[in-house]
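Take a look at the following structure, please.
One chain of protein is taken out of this complex; the other chains stay put.
Our next item is chain A:
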Amino acid sequence: MNQGLSKKSQTFLENLRLYLFSNGKDEKEINAIVEELEDHLMEAEARGKTVDHIVGESPKQYMMQLSNEMTTDTKTWVKYIIMILFGALSYSVLTNAVKGQLSYSLLEILGSIMISLIFIIAIRSLFKYVAANSLSKRKEFALFYVIGLLPIALFVGLFYSNRLIETPIFHFGSIGTLLAVLLTLVFLIGMSLWTKSWVMLIILALLVFPDFLFRYIDVGPESQLILSTIITFGGIALYLFANQKISKQSTNE
């Protein structure tokens, strides 16, 4: 698409998109301005100008100027927050329901919500920081790595504190569990229709399916581990591959 564009210009456009996205700007407006600037940069570069000539000395300041004029669309971010929060919840409900009846302690429920929110805020600030400051690839990678590990560390912490601290436990019972699973499925399908993307449902299905399978098929724990890894990650890889092929075809049209 933008083959003619220099690496520096491409990086600028990617960073701009990330910055505006992290600021919760309207998706359509983001696409419009990025396309317009891409067109401008192509023509400018063909005439021997560099990205500095267009953006000025401080890309960060220029991004802020654009951002200030654009509409903030809280809906986009609410969409992502709901997706992450309920995605985590759906995963927990489905995997636990496959193994038996559901029960959660108050600490688990509140803790999970807190961790999800912390993660969302952290990743959003990270996006903005990385987009506005040109960091080295190594530094960028290290930052993403740390933020990626953050929820895992927090969940491990929650897991152990849940053993130490006693809080009221909510037992769902068999009808409650069934209801929770049904609600989760309805929510997941609704969410997929709303976002017009089936990615969440497919990945969750692939994560849960092996556990479900082993309730009916009797295999040793080792083959269980191997089988579930193959099904889950093989499935996700296959899905991503197919998805990429489809999107490539649609851009080529």
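Here is the rule we go by: a residue touches a chain if its C-beta (ideal position, glycine included) is under 8 Å from a C-beta of that chain, and two chains touch if they have at least 3 such contacts; residues count from 1.
One rule holds for everything that comes next: contacts and distances are computed from a predicted model.
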{"item": "Protein name as given in UniProt for the chain not displayed, \"Branched-chain amino acid ABC transporter permease\", \"Dimethyl sulfoxide reductase anchor subunit\", \"PadR family transcriptional regulator\" or \"Rieske family ferredoxin\"", "value": "\"PadR family transcriptional regulator\""}
{"item": "Which residue of A:14, A:35 or A:166 touches the chain not shown here", "value": "A:35"}
{"item": "On chain A, residues whose C-beta touches the chain left out of the figure", "value": "1, 29, 32-33, 35-40, 42-44, 49, 52-56, 62, 65-66, 68-71"}
